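Okay, handing you the structure first.
Note that one protein chain of the assembly has been removed; the remaining protein chains are unaltered in position.
Entry: subunit A
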Amino acid sequence: MDRIEAISRIIDKLDQELVVCNIGFPSRELCQLQDHAKNFYMLGSMGLASSIGLGLSISLLKNAETRGKVPRKVVVFDGDGSILMNLGSLVTISAQAPPNLILVVLDNQCYGSTGSQCTYSEEVDLSLLAESAGFETVLVFQEEIDFKKALQSKGPVFVHMRVNPGNADVPIIDLDPDEIKYRFMREIKSNL
């Protein structure tokens, strides 16, 4: 399955969830499929999508606790190269254990935005790393995606989604970083 198809099938199942999306083509593909204030496109800081998602999910959890509400969920679209750059994040997420965080690693076994240079994810199974780090739920998908299962499982959830290398022919995101930030923050404030 191509990555854009995987992203498309996943966002079809989303409702109020906030999305943090990795740098480069994954964000471009998401923006092309369905641009929304609920999407935070990470335009720089490679490796940090899962960390942004962690800070977001813990803060939403604390805010919801003080209001006696159920926290919104956060879905992170990360990549294999990107999570390999920040493996400590798996440990911190597991130790902090936010129940409202779903980390989706779209694993194409290469650095797809820079010319498809290989990562080590062919040799090292990322879902085993997540399991040994202690994620509450680890799901592995390839041909079919049951993302409802990810949404219904107790978090933190690690979704290992194997996809084909290659990028869709989609344009650069035509949004100012401030615009991405402000509309995302307004979206959060309007629905705490």
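Please note the rule applied: contacts are C-beta pairs under 8 Å (C-beta built on N, C-alpha and C of every residue); 3 or more make two chains touch, one makes a residue touch a chain; residues count from 1.
Keep in mind that, in the parts below, contacts and distances are computed from a predicted model.
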item	value
Options "Oligopeptide transport system permease protein AppB", "sulfopyruvate decarboxylase", "ABC transporter ATP-binding protein" or "Cox-type terminal oxidase subunit III": UniProt name of the undisplayed chain	"sulfopyruvate decarboxylase"
Which residue of A:P26, A:G47, A:G81 or A:G112 touches the chain not shown here	A:G47
Per the touch definition above, residue among A:V20, A:L126 or A:A150 touching the missing chain	A:V20
Interface residues of subunit A (partner: the chain not displayed)	20, 40, 42-60, 62-63, 86, 88-89, 91-92, 96, 177-178, 180-181, 184-185, 188-189
